[in-house]
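After this line comes chain A, so read on.
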Amino acid sequence: MSKFLEVENLNVSFPTEDGLVQATNEVSYSVGLGETLAIVGESGSGKSVSNLAVMGLHNAGSTNISGHAWLDLPSGRVDLISAKPEELRALRGKEMAMIFQDPMSALHPFFTVGKQIAEAWHLHNTGSKRAGLARAVEMLDLVGIPDASKRVNDFPHQFSGGMRQRVMIAMSLINNPSLLIADEPTTALDVTVQSQILQLIKDLQKEFNMAVIMITHDLGVVAEVADRVCVMYAGKIVETGGIDDIFYQSVHPYTRGLLASLPRLEQSSLGHRLLAIPGTPPSLINLPNGCSFAPRCAFAEHVGSGLCTSTTPKLELKREDQWARCHLGASDVSRISQLQIGATING
Partner candidate 1 sequence: MAENILEVNNLKMHFEGKRGFSFGSETPVVKAVDGVTFNVKVGESVGLVGESGCGKTTVGRTVMKLYEPTSGEIIFQGQDISKLKPRAMKKYRSSMQMIFQDPFSSLNPRHTVGSIIESSFVIHGITPEGGVKEAVRGLLAKVGLNPEHINRFPHEFSGGQRQRIGIARALALNPKFIVADEPVSALDVSIQAQIVNLLDDLQKEFGIAFLFIAHDLSVVQHISDRVIVMYLGKIMEMAPTFDLFLKPRHPYTKALLSAVPVPDPKIGRAREKILLQGDLPSPANPPKGCVFNTRCWKAQDLCRTTVPEVLEIAPSHSLACHFPE
Partner candidate 2 sequence: TSSATAASASPVTGGTLEFYTNGEQFANLDPQRNYTGQHLAFTSAYFMRTLVSYTPTAGKDGFTLIPDLATNTGVPSNKAKTWKYTLRDGVTWEDGSAVTCEDLKYGMSRTFATELFVEGPAYPIQWLDIPGSGGESSYKGPYVKTGQDLYDKAVTCSGNTITYNLKKSVPDFNYYMTYQASGPVKKSKDTGDKYDLHPLATGPYKISKYEINDEFVLVRNPEWNKSSDFRTPYPDKIVVTFNVAEDLRDEITLKDSKPNAVNLDGLAPANNIKAMEDPKMADRRWNLFDPYVSYVTANNAPGHLDCLLVRKAIFFAYPAQALIDLNGGTKYYGEPGDGIIKPNLGLDYAPTTGNIHDKNYKIEGNPEYAKQLLNDAKKVCPATVKRVTDPKKGISYYRTDTATSKKVATIVGDGLKKAGLVVNVSYKPSGTWNANLEKYKTETDLFGSGWGPDWANASTVVPEMWGQGCCNYTSNMKATGAQAASYKLFISNVNKALNELDRNKQASMWKKLNQFGMDQYWYVYTAFTKTQDYWGSKVGGVDFWDPQGTWIFGNLYVKK
């Protein structure tokens, strides 16, 4: 079955003064209509960069991009990476839309929200100004802004953070796109507002049968919204699979580490130590040889003859529909981690 968006071997790098920043490395993922893909990973792991590449929002001059991103349109498959700027522009906002992390700065401070929303509509539709504005009110209503017909004439700074994020959502969905990329849409928001926004996105997805890519570093958010998950580390996808696979039987030591290091609300974790992953992520300029995670990996020593530090592992199918970039097999991982947890708690 072909997915609505299929990203294949995406490489994005930035030449900088200090060297070439390899922001994403052989990244592949896909998402179907009505499906939510969560991309999770630490700050700087390449989550935004890869999706900006899909949207064609990178600065052409100072970015090297290779690979493919196929969009399965009724008119045929389009490779977003090699598409001409004009083609891409016609698709942006119409077929695919994106909302960003910081709703404070993502809206133009000088224009009313109504104008900004309507502008997106006018771009891909013909209609009078009044029609555009009416449509904007409709959308604001849809995303739950009370008193929408009045508030269209307000400026962004007159809205609170959560409302601004709603405005952003309204703006991105005004043309019924089939793909919505949400780049950490709730990171800047409070938990109470966050759950409102997540709920909203879920509802809208259902209503419009959209493919959603949810970028986040919060595993809690992932657990709430995702159907499938991609875990990224240092520019690479280290593990990908269905939501339950990733949470309950993850293969990659990094994924496991992440899950183990979370303080949890539900199971009364009072008193016992968290299982931290030691060290910090590597710089993207000079990636270490072998597996990028190896220096921090507690499993590496269990792999023979320094394989982890010499050979870069491939993304392999470890279980049904679950890939991981690790020299270890699925069963090895669960065996060793059992051992380790025991050691930490006792020691």
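Following the convention adopted for this analysis, a contact is a pair of C-beta atoms (placed from the backbone, for glycine too) under 8 Å apart; a residue touches a chain by one contact, two chains touch by 3 or more; residues count from 1.
On the choice of candidates, all candidates are chains of the complex that A comes from, given by their letters.
In this text, all values refer to a predicted model and were calculated from it rather than measured experimentally.
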Subject >> From 1 or 2, the one in contact with chain A within this complex >> reply: 1
Original post:
Once bound in the complex, which stretches of chain A touch candidate 1?
Top reply: 42-43, 146, 160-163, 190-196, 198-199, 217-224, 226, 243-244, 247, 257-259, 261-266, 268-270, 273-278, 280-281
